[in-house]
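Handing you a structure now.
Only one protein chain is missing from this complex, and each of the others stays in its spot.
Per-chain residue numbering starts at 1, and chain names A and B are given in the order in which the chains are listed.
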Amino acid sequence: MSQTTETVDVAQQRSRSRWNLGPTELVFVALVGIVIIGAVLVGLRGQNLFNTANTVDMFTRSSLLGFIAIGQTFAILCRSLDLSVGYVVALTSIVAATTMEGDTGRIGLGIGAVLLVSGAIGLANGLIIAVLRVNPFITTLGMGLIIKGYLDTQYQGPAGSVPTQFQQFGFTRLGFLPLSTAVMLAVALAGFLFLRKSRTGYHMFAVGGNAEVARMSGIRTGRVMVTAHVLCSLCAGLAGLLIAARFGTGSALVYDNLYELDSIAAVVLGGTLLLGGRGGIAGTIGGVLILAVLDTVFNILQVDPFFKDVLRGVIIIAAVAIYARRQLDRKARRIRFDDGNGGSATSDAAPKVPPSAGSSGRQPPPPAGVRGAPGDAHETSQTGTTIRQGPKGEGR
Amino acid sequence: MTTLPSGPSAGADTGTTVVRMAGIDKSFLGVQVLFGVDLDLRAGEVHALVGENGAGKSTLMKILAGVHQADGGTVELDGHAVSFEHPLQAQHAGVSTVFQEFNLLPERTVAENVFLGREPRRRGLVDAAQMNAATAALLEDLGLTWLSPQTRVRSLSVAGQQIVEIVKALSHDARIISMDEPTAALADEEVEVLYRLIGTLRERGVAVLYVSHRLKEIFDLSDRVTILKDGALVDTVDTARITSDELVKLMVGRPISSFFPDKIEGTAIGETRLRLDGCGNAQLDGIDLELRAGEITALAGLQGSGRTEIAHALFGVDRFTRGSMWIDGRRVRVRSPRQAVRAGIALVTEDRKAEGLALNQSVMANARLVLDAVQPGQAGRRVQNIPGILSSLDLVARDVDQEVRFLSGGNQQKVVLAKWLATEPSVMVLDEPTRGIDVGAKQRVYSLMRELSARGVAILMISSELPEVIGMADRIVVLRDGRIAGELSAGADEESVMSLATGHAMGGEQ
Partner (left out) sequence: MKATNARRRPQVTELAGRLFGGGGGTVYALLLVIFAAIFVVNASFLEPASLMAFVKMAAPIVLLAIGQYFVIVSGELDLSVGSLVGAQVVIAARLIDGEEGRTVPVLLLMLAFGVLVGLVNGLITTILKVQSLITTLGMMLVLYGAIRLWTGGAPTGALSEAFRQPGRGGIDMPVVRQLPWAVIILAVFMVLAIMLMRSSYGKTLMATGDNERTATFSGARVWQVRTAAFVLSSVMATFAAVLIGGFAGVTAQVGEGLEFTAITAVVLGGVVLGGGRGTVVGAMGGALALQALFTLFNQLALPATIRPAAQGLIIIAAVAYAARERSRPAAAMERSDVSTEPEDHPRDSQKQTTT
């Protein structure tokens, strides 16, 4: 058996003829496709999708959801999720505005308070999930409702005010790039590096992929889970700061915008498995941008805003269905005999062991319907020795 | 077999005893499974551990690995007594284990898996370059240059994944590696790669504990072999000084007692109920099989030889893509378990908890599940028989509303049997029907099989336990590598079954 055939045998990269792209690449290909289609549609109306106003609009839309979705990515990677982010955004916008109270000198204090509050909520979420073993769906749903109850009781309308300097966070632009988007991208980069460069980041993939394997490898899975939720809430806190900056005040009612569901949609659209263990920030940003471009294009085309909801729902389901399809295709199974009919769904994706040079390959199987002849001599390649097998054994 | 390193070569500390396990006892909840077993491993040797199912191989290995703790006896590592509470402890001490089920993250790369939980860092950040380089060095060192550290594990074949497991184990500076049936899931071509790797390990002075059912591998690979039977040590011998015939004799050859009930008076072998004609799919080829009324046919063979695959294909869990299947003389196509049930087939699966039971449901709910699922309209009449069936099986439960997860293994198996008996099948396939159940329940299963065949049910029993195969079957069909290797009539001895299953008698070894 030569070295080269062996390479094919064991290290075989499964044939990727049908799907050449990883999930992240696929997201950005889809993004480019949507941008092109959008540009054409907008162009047919005699407008330019890429003029400054439209570009700024796209980026502005992406920043708020971007913050939340980055955080959500951490939670989902760990096979968790966070349904409380929308409420955290609302709460922290109020915390920011009421702490700052229009005083420039208190901006730092306000930011600190937001990070403290959001971090504490994330800590609580993480601990309830990791220590009390409550289902993440229930934990964060409950946490969201608790915050909602507090907000509904304490704040009927806008509260607090944000100094003009801080409002710049919401409105300043660096060329065509809004400051908030730049900050969001910086956070994305930080998150990206965190997942790629820190041990905890590595371990998030392990916890989401297989918590048991992670534990057996000495990873403290509970800490990783708590970290993910703290980061998730902190990102939601940043989004709350952005809301406060844009509105100039804290607004409890922004939780009505279903940010938690939008962020999950963006993350899943970005190719991160809802069941954890695979994905990343880059895909999430792709997902966020897809949603933002769609919004902008619909806006220019004056599509009914409610139609956007419909389409968004359809797109999310379709995207996950496509990913699910790819997952199914990927299921590998050992093939001992070639499939005579070639009709099996698993045959194209499963590893094929080519007849190798040193040891003799198997004979092709008899065609369907023809009585297979077990009495025929055939070779096994285990050691290269030929074994003669009788149909009715020696015992008779 | 020219590619294999022949025998231990001269490493620095080859031959020194690194592990000495002495007088190991182990019980699980009162059932003793190991009786004072001794085992020693030397640096640079491949030490095979053989025995039938339930002989205690896996338990012994898991004690060494720190998964279980011995009740009695000592484990010494380099002459110092050790007691591992957790697999991680064993790993730190240089004892690594490759378990049967993979402990890998498919979505991560080879390097990321190898260094999981102890990624190298520089200035607080994971140093991926170093990690990849270290993995590459490790791979190169083992002659595995074709495997890239940055390949995703998911895209590797089963053998590739197995090799990553071993590399992961080695990366802990393991001096002792145990492997539990490492070839069970491998194709023949892939086995070669594993052979070469084990050869390299031996040259490095690593002690390899190799658990396998496959005699050929044992003779191909091992320097010494330890044989366990019924939880006790039979012998440890140099592999070169023993023939495969002798080894088989040491492994089996238990006196068949009156443990197995006799055939019930008047049981007659009748007409063919189910016939497979040249059936095959990706795992099977050229399967001809006839199951006759009143006959117990045993399907024997090694793990991975295709036994369960046959059961799954004829039950519609998988499909035959070639050949034809006939029930009572009519050609049928079974595409789902539902159709199989309708055709009168029952399947008692190998994995009771994962495939046979809904553990949080009651005894009754489980027992009537097939009736509920397949014939809801007529469930009523047959459901009334269930309490009778359960009590005839001597089920021990608080009442039929008790959840089955609270029952012992034997009683759980009785619930599974009741579930299928309630459908009054004409063909009953039993995949490892006595695995993991106590002696009393085993006897009840055997006598049930006799009763069923007396009633004209055609029975296909899949079993790894040779005494059971010999003691119960009217006819033994032996599988090897997805094909029928031969057929033996009742009264065959264990050695001839083993010979067919391993193919050793035809000159397979060295």
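Note that contacts are C-beta pairs under 8 Å (C-beta built on N, C-alpha and C of every residue); 3 or more make two chains touch, one makes a residue touch a chain.
Quick caveat: nothing in here was measured; it's all calculated off a predicted structure.
Novice: In the complete assembly, which of A:Ser118, A:Thr139, A:Ser161 or A:Thr227 touches the absent chain?
Specialist: Of the listed residues, the one touching the omitted chain is A:Thr139.
Novice: Hey, which of A:Leu77, A:Ile128 or A:Ala239 is the one touching the hidden chain?
Specialist: A:Ile128
Novice: From the list B:Gly73, B:Pro120, B:Pro261 or B:Pro337, pick the residue that touches the absent chain.
Specialist: With B:Gly73, B:Pro120, B:Pro261 or B:Pro337 as choices, the missing chain is touched by B:Pro337.
Novice: With the missing chain put back, which residues of subunit B would touch it? List them for me.
Specialist: Residues of subunit B in contact with the hidden chain: 28-29, 31, 33, 54, 56, 58-59, 62, 67-68, 101, 315, 317, 336-338, 340-342, 347, 349, 351, 353-361, 363, 365-366, 368-374, 376, 379, 387-388, 390-391, 394-400, 405-409, 412, 419, 436-438.
Novice: Where does subunit A touch the missing chain, residue by residue?
Specialist: 128, 131-135, 137-139, 141-150, 152-153, 211-212, 215-216, 261, 264-265, 268, 274-275, 304, 306-314, 316-317, 320-321, 324-325, 327-328
Keep this in mind: only the chains that are shown with their structure count from here on.
Novice: With chain centres defined as C-alpha means, what is the inter-centre distance between subunit A and subunit B in Å?
Specialist: Using C-alpha averages as centres, the distance is 38 Å.
Novice: Please output the residues of subunit A touching subunit B within their complex, sorted ascending.
Specialist: 1, 3, 6-7, 9-14, 196-199, 201-203, 205-206, 209-210, 213-214, 216-219, 273, 277-278, 330, 332-341, 343-344, 346-347, 350-351, 353, 356, 358-359, 365-374, 378, 380-385, 387-396
Novice: Within the complex, which stretch of subunit B touches subunit A?
Specialist: Of all residues in subunit B, those touching subunit A are 1, 3, 87-88, 103-108, 112, 116-119, 121, 124-126, 128, 146-148, 151, 154-160, 163, 185, 187-193, 216, 220, 277-288, 306, 319, 321-324, 476, 478, 480-489, 492, 496, 499-500, 503, 506-508.
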